[in-house]
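Every protein chain of the complex appears in place save one, which is left out.
Right after this comes subunit A.
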């Protein structure tokens, strides 16, 4: 299939077939979505908390203690065991979470936030975006939520 570079979006290759389905401004909107999220996460540093690690920290913060097991976190995120286990181990080594025995299940451990983990969550990058969404006029807030919901559902189906 023929591909070409879009002069207004350096680095973006697209296909003629795709261009029939969406316009340049639609593609630009997609690039904006990508940039907004990527820029929020300061992943330039190797010590930065990674997106999956943020998801786990957020889950632990708002879940009852006995639901903070590796099995339930993995199930909630819809992932496989290995990456979640790795992410938890990395955060444990960095002092962001702690682990202790589950009082009613000897095979699992309760994962909890440490003070450092709580402090990190205060700087959760996604909150920056939420804050900006919150400053939009009501009609724009409703419109952006509606649009993102439609896109998210379409991507998953």
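Keep in mind that, in the parts below, contacts are C-beta pairs under 8 Å (C-beta built on N, C-alpha and C of every residue); 3 or more make two chains touch, one makes a residue touch a chain; residues count from 1.
Following the convention adopted for this analysis, contacts and distances are computed from a predicted model.
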- line: According to its UniProt record, the missing chain among "Probable chemoreceptor glutamine deamidase CheD", "Response regulator receiver domain-containing protein", "Methyl-accepting transducer domain-containing protein" or "Spore germination protein KA" is "Response regulator receiver domain-containing protein"
Message: Can you say which of A:38, A:86 or A:149 touches the chain missing from this structure?
response: A:149
Message: Across the whole complex, list the residues on subunit A that are touched by the chain not included here.
response: 55, 59, 64, 67, 72, 75-79, 145, 148-149, 152-153, 156-157
